[in-house]
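Following this message is one structure expressed as structure tokens.
In this view, the complex is presented without one of its protein chains, the others remaining in place.
Per-chain residue numbering starts at 1, and chain names A and B are given in the order in which the chains are listed.
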Amino acid sequence: MSPLFYPEKDSWDWDPSSREISNIDQWKLDFNEVQEFVVSPDGQKVAAVVQNEDETFTPCINGETWENSFEKAWSLKFSPDGRLFCLGMNDDEWTIIEDDRPWEDSFEYVWNLKFSQNGKGAGANIRTSDGYGVLLNGEVWENKFVQMRSVELSPDGVSAAGNIQIEALSEGDVAKFRQGLWNIAVDGKPWDSNFLNVWDCSFSSDGGIVAAEVRLVSGRQTIAVDGKAWKNDYRAVWKPIFIPGSRDVVAPGLTTEGWKLLLNGEPLWNKSYNQIWRQTIGPDGRKLAAVVSPEFGQWTIAIDGISWAKTFGDVVLDPVFSSDGKRTAAGVKESGKWTVAVDGTPWPEKFGMVWDPVFSPDGKHVLAKAWRDDSYMLVVDGKITGPAYENLFDFVFSDDGTKLLIKCVENGLCFRKVIFSKDLT
Amino acid sequence: MYQFVSGPLVWIAFAVFVGGMVYQFVTMLRLAQKDKVIYPYMSLKYSLRSLFHWIIPFASRNMRARYEVTIVTFIFHICLVLLPIFLLAHVAMFAFAWGAKWCVMSAGAANYMTLAVILACVFFLLRRVMLPEVQFVTYVSDYVLLAIAFAPFVTGFAANRQWFDYETTIIIHMICGSLMLIVIPFTRLSHMLFFPFTRAYMGSEFGAVRNARDW
Partner (left out) sequence: MGLPAIPIVSDLGLDETAKALNTEQIATVVNRILDQETAARFKVYLNTCVHCGLCSDACHWFLSNDRDPRFSPVGKVKQTLWEIIRKKGHVSPEFMKDCSRIAHTECNVCRRCSMYCPFGIDIAYLLLVVRRICHELGMVPQFLQDTVNSHSVTMNQMWVKQDEWIDTLQWQEEEAKGEIKTSRIPLDKEGADVFYSVIAPEPKILAQLIGNIAQIMAVAKVDWTMPSLDGWDNSNMAMYSGDFEIMGRVERAHYESALKLKSRRIVMGECGHAFRGAAYDGPKWLGWREPPIPLIHAVDFYHELLTTGRIKIAKKFETPVTVQEPCNIVRGRGLGQKLREIISMVCEDFRLPEPGLEHNYCCGAGGGTINCGPPWKTSRVKGNRVKAEQLAATKAHIIITPCHNCHSGIEDIISGYKLGMHVKFFSEILMEVMEVPDELKC
């Protein structure tokens, strides 16, 4: 539940109210099968893939099905700007369907449907008879590849990149594999050099540069930026990120002293850890937080190299910054119980599951969705607020922070509620 | 000569033994940190559970399957440890040097126990020579270590029986005993120190981490 950028947020209905969107229990009577529910960013629509009488599948939105139906349909998602997408198949041809309109081209397979950060771009991996590629905003990459296993979209949604296999490999051919058959293609164009492996990649904030985790030879991994490997390499690395507005890349790397956070291949923090990952840039574009393990089996958050005093035994999830960057919070698990830790202090209340916390725009309050005893709940500053929900989707603050949009299911009814933030505490 | 081996040599041997053991112990603790998982995995309960099953004869499956080894090994180790501590002659020497005294075992018991150690050594030797799986992993050093363990007992026995010139035999005995003390920390005889720790770790990993039995 990271605070997504919702481009249309200003135009949403922010009048305090509680409105029933749909009786979703009724759907279960109306259709053979009702799959998982998704809710639009503005909370006005609830949708799920359902099975019709004729055994075809189609999305149902607020009780109304699309006109198009499919032999198979899945990956139903609202884009951040509120369009509803799914992947559908008829006659062994798959395509992306956007708001009941199938995209023009169809493929042997489509998967990994993704949206860009600004909500404008939509893309997915595709397989055609010519090989693997990417479908981005309706356009198919001209180049096809032997295999492709990921797609990342640039923040503006106009570019896509992913790891590609450049030559076929017979099973068992360890000699050929050692030559390096993997690369990154950006908008269909591979980098100049290949690598033994290429894993996750990231775009710079302007979409102009791509950095990826690569393996040079067995036991030597590093980060490649636009195809050029860092001059240093490591036993292992994790996914790189760009510092916004720059060419600078930050990634964790495993050195002989332990895991270190690296900036362009040089140690950034003067410390090594038992593990470091999930590095996150603060809203000012400078502050850097990461999940670190100072000792085996102990986890915490470090901000600019300074760790929280409190550590957690099981898990610490992605650090989340307040909008002024002064506070951090994260989902944590200790002794099998989940909760949220804010600035190093865990909430006393424990849960069966928590979602990433969200700061109120003024940074004073921390909210999180949690699950316990078969129901979902909204937790504000560690206190359960409001009823136990059958389901709770993401919640969104208005830009001025005075109101909160909650999307939830109670007694089989899907609700959209806008409440005053001050009523939360 | 007698003065030297019964005085300074013994003290040197004890000092090396104690110092060596402390050194090995501290080294182990330090290295255990580098291993990362050792301290987090260690559990007192499961360490004791494991030790319990391996210091009681026949409490583990392999001890039952190899009963002859179990019997000999237990007798050997018990005698090996108790004899030097409670032998009248040893206690008397400590009493003479320190004025400290503790209980002693009867001459008869000492006699039989020494004989047991000697026979156990012969058993271990035969086992090493005759069993292919033991022979295969035997180095010269294994015979040397066995001889080092054997020597103080056979020489002590010979001295007691006065088979040879007593003074010569007893000097050899004391040299052998000192040698054994000196080499324990720096050879595989250090299993004397490591046994509880290797068992404790394996017991903890089996019990606390993997929820299984290790015997």
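Definition applied: a residue touches a chain if its C-beta (ideal position, glycine included) is under 8 Å from a C-beta of that chain, and two chains touch if they have at least 3 such contacts.
Note that the structure is predicted; figures quoted are calculated from it, not measured.
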Which residue of B:45, B:66, B:101 or B:161 touches the chain not shown here: B:66
Residue ranges of subunit B at the interface with the undisplayed chain: 27-29, 31-38, 40-41, 50, 54, 60-63, 65-66, 69, 73, 131-139, 142, 188, 190-191, 194-195, 197-199, 201-203, 205-206, 209-215
Residues of subunit A in contact with the chain not shown: 33, 35-36, 72, 74-75, 108-109, 111-112, 125, 127, 147, 149, 165, 171-175, 177, 182, 196-197, 199, 215, 218-219, 221, 235-236, 254, 256, 274-275, 293, 296-297, 299, 313-315, 317, 333, 336, 352-353, 355, 371
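Please note the rule applied: only the chains that are shown with their structure count from here on.
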Rounded Å distance between subunit A and subunit B, as computed from the means of their C-alpha atoms: 61
Residues on subunit B engaged by subunit A in the complex (per definition of touch): 36-37, 40
Touch list for subunit A against partner subunit B, complex: 274, 296-297
